[in-house]
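Have a look at this one before I ask anything.
Removed from the display is one protein chain of the complex; every other protein chain stays in position.
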Amino acid sequence: MKRFFLFLLLIVSVSALMPCHAEGAPAVSDDVKIDLDLSGMSGTIVYSQIYNIMYEPDKYIGKTIRLNGYYDAYEDSETGNVYFACIVPDAAACCAQGIEFVREDEALYPEDYPEPGTDILVTGRLEPYTENGFDYLHLVDAVLVWDSERD
Amino acid sequence: MKLLTCRNLCLGYEHVSVLSDLNFSLDAGSYLCIVGENGSGKTTLMRTILGLQSPLSGEIIWENGTRRMEIGYLPQQTSIQRDFPATVWEIVLSGCQGRAGLRPFYNREEKELARASMDRTGVTVLKDRCYRTLSGGQQQRVLLARALCAARSVFLLDEPVSGLDPNATREMYQLIEKLNQDGMTILMISHDIGAALRYATHILHAGSKVFFGTVDDYIASREKEGILPPLTRAEIRKEA
Partner (left out) sequence: MEMLTAYLAFPFVRYALIVGVLIALCSSLLGVTLVLKRFSFIGDGLSHVAFGAMAIAGVLNLTDDMLFVLPFTVLSAILLLRTGRHTRIKGDAAIAMISVGALAIGYLLLSLFSASTNLSGDVCTTLFGSTSILTLTIGEVRLCIILSAAVILLFFLFYNKIFAVTFDEEFASAVGTRAEAYNLLIAVIIAVIIVLAMNLVGSLLISALIIFPAMSAMRVFQSFRSVTICSAVLSVSCSLIGILASILASTPVGSTIVVADIAAFLIFSLIARFKGGVRS
């Protein structure tokens, strides 16, 4: 029994060291340099990663991020501004994380956008912006790909 | 040599008294049987002697510096124990917890004591068996071995034979008798008047009218005064 417990304590102390190891997400090299490629990853991972981005944005600002999710748009009836987002729900389906994006091309809304709810692949650079005194994050120069043009 | 004295003892729970004005003293090496109806406060008395609950009034005096943790105790089995996943060895060794105090592990001396206790109650062969797979008599002997690890001079038993078959009952009584012959003072709660008269040196009859005295006085008082229902023939025959 003593030996078993010493073993357990060893595990705990080793685990205490683990978080100190190299941090940072894997970089997948592509023709465009993508710092954080979440495409094709499981919903749980994507959701958690976006949560972490929102929690600690400073670590990710300026990085190019690619992710899957479903498309949604929101029109502000007062200002007439339209906001586009890639939404990732969590596995328990009680929460969803969204990440806003702005396309690099001069696409027209709504003609050049998919139906809300369509699965999309977005690649863009994370930048902060301020509106009405609130801080937000969005992906700028975003490239949007969805099913009908993917293959 | 006096071992234990109870003076003006009143027992009970909260404000309900179950036994009052109890006066007796016991010599070292005695064999006391506590008999009486259900609910007459036998177990309450034993718990009070053990210090598990405090008396409503009166006092219990241990002579010769006998301390609580030197008392062996065999409580009634609980439903939790019947299907408990533990080996005989683990259970017997836990009898040394009073000796170990706050030390987290048992030392060699205590393990030796546990082995000796298993020898004395004849459960050494069962050492690695699981407690829940044993028969009632075997379980009781394991608990006896555990209590032996704690006992130095006094042994308290709460209905040690309840639920045992006649063979196991006889073996149990013989084991207890052997302990008494080795110098251990025995306090035992029993429903079995016959066995009480046969093995004990003293009887404490709990109830509305309390009796304390030697076995002979007990039989005499029951017959003469007629305060207590007379012994049945069968009970006396058993005694002979």
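As written, the chain order gives the labels A and B, with residue 1 at the start of each chain.
In the analysis below, contacts are C-beta pairs under 8 Å (C-beta built on N, C-alpha and C of every residue); 3 or more make two chains touch, one makes a residue touch a chain.
Treat the numbers as computed from the prediction; the structure is a model and nothing was measured.
J.: Considering the whole complex, which of B:G36, B:P55 or B:P75 touches the chain not shown?
T.: Selected residue, touching the omitted chain: B:P75.
J.: Quick one: which of B:L52, B:V125 or B:A220 touches the chain that's been left out?
T.: Checking each option in B:L52, B:V125 or B:A220, the one touching the absent chain turns out to be B:L52.
J.: Touching the absent chain: which residues on subunit A qualify?
T.: Residue positions of subunit A that touch the missing chain: 1, 4-5, 8-9, 11-13, 15-16, 18-19, 21, 23-26, 41-45, 47-49, 51-52, 55, 90-92, 94-96.
J.: Please give every residue of subunit B in contact with the chain that is not shown.
T.: Residues touching the hidden chain, for subunit B, are 50-52, 67-69, 71, 73, 75, 78, 80-81, 83-87, 90-91, 94-95, 97-98, 100, 104-106, 128-130, 132-133, 146-147, 150, 156.
Definition applied: only the chains that are shown with their structure count from here on.
J.: Could you state the distance in Å from the CA-based centre of subunit A to that of subunit B?
T.: 71
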